[in-house]
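Below is one structure, written out as C-alpha cells, with a few remarks after it.
Certain chains of the assembly are absent from this excerpt, and the rest are unmoved.
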Amino acid sequence: MGHFKEITLDSRERAELIKLDEHVAKAIADSGVKDGVCHVFVPHTTAGVTINEGADPGLVRDILARLAQLVPQNARYAHVEDNADSHIKAALVGSSVAVLVRDGAPLLGAWQSVFFCEFDGPRRRRVLLRVAEA
Amino acid sequence: MGHFKEITLDSRERAELIKLDEHVAKAIADSGVKDGVCHVFVPHTTAGVTINEGADPGLVRDILARLAQLVPQNARYAHVEDNADSHIKAALVGSSVAVLVRDGAPLLGAWQSVFFCEFDGPRRRRVLLRVAEA
C-alpha cells in the first residue's frame, strides 16, 4: 500500500526554486516505508520539479537565468495567455521526480536537493507525494 | 502485481503532440488499481512523453516551435540519419512520465494532459503503460 500526501506552497516570485527536502523527508518518515520510492508530482502546467544542488543560491539563479534565456517570456507565442514560456520551461524540467527510499529516508546524493520549480508565480501551489514500498 | 498494456498510435506530422489522457484513464480503470502509479513509457528514441496544458492548441504549437528553435533540424550533426534533432528533443523531454493513481483514476491537475511527443513522424508508434498499486 502506498502513502499519499499533499502539501501547499506559496511562491513569491515569477520564477523561483523552492526546496522540498524537508517535505519529502517527512512524507517518507510519516509513511513508515523503509525501502521504496517516493514520487513527487506537481499537478500544475506552469511549474515543475527537479533535483539539483541545494548549497549555492547563485546556482539557483543560474538555472533560472539560463532557462529564461532558452525560453524568453516575450518571444512571439500563440498561447492565449502571457505564460507560454512558463509552460515550455515546465516541459523541459518535468512534472515529477522519483526519489529512492532507503532505511526510511530519502536516498539522495550529498549535494542533492529536491526543488519545486515555479515558472509562473507568485501563486499558491500544490505538490503531491506518494511513498510506497515497491 | 502490475497491469501492463500496450497501445499503438499513428502520428500525422513530423512534430506533433498527441493526447493520451483517455488511454491513461482506461488503462487505470481496466487494471482495477485504486491507488498507485501509472508509468507511461515510450519505447522509441525520436519521440517522448510529457505532461502539460491540454486546453489551448496554440500552446502545443508554441512548445513544438520553441523545441525546433532550440534544436534545429538542419544544423550540422554527425548522426547518419537526418533526425538528430528528433533524438535530442526526445532527450530534453524524456521517454516516460509517472502519473499518480487515486480512487481508480489519474490524479492530474485540472489543466494537465499527458501528451505523446512525436519528433520524427509521421509513423506508427507504441506506448507502454504499467499500472501498479505500489
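Letters A and B mark the chains as written, and numbering starts fresh at 1 in each.
The working rule: contacts are C-beta pairs under 8 Å (C-beta built on N, C-alpha and C of every residue); 3 or more make two chains touch, one makes a residue touch a chain.
Predicted, not measured: the structure shown is a model, and the values here were computed from it.
S.K.: How many copies of this one chain make up the entire complex, given that 2 are placed?
M.R.: The whole assembly in this structure file has 3 copies of the sequence.
The working rule: only the chains that are shown with their structure count from here on.
S.K.: So, what's the distance in Å between the C-alpha centres of chain B and chain A?
M.R.: Between these chains, centre-to-centre, one finds 20 Å.
S.K.: If you look only at chain B, which of its residues touch chain A in the complex?
M.R.: Residues 35-37, 50-53, 56, 58-59, 61-63, 66, 70, 92-94, 97-100, 102, 107-112, 132-134 of chain B touch chain A in their complex.
S.K.: Residues of chain A touching chain B in their complex?
M.R.: My answer: residues 1-2, 4, 36-37, 39, 41-45, 70-71, 75, 77-81, 84, 87-88, 90-92, 94-96, 98, 126, 128, 130, 132-134.
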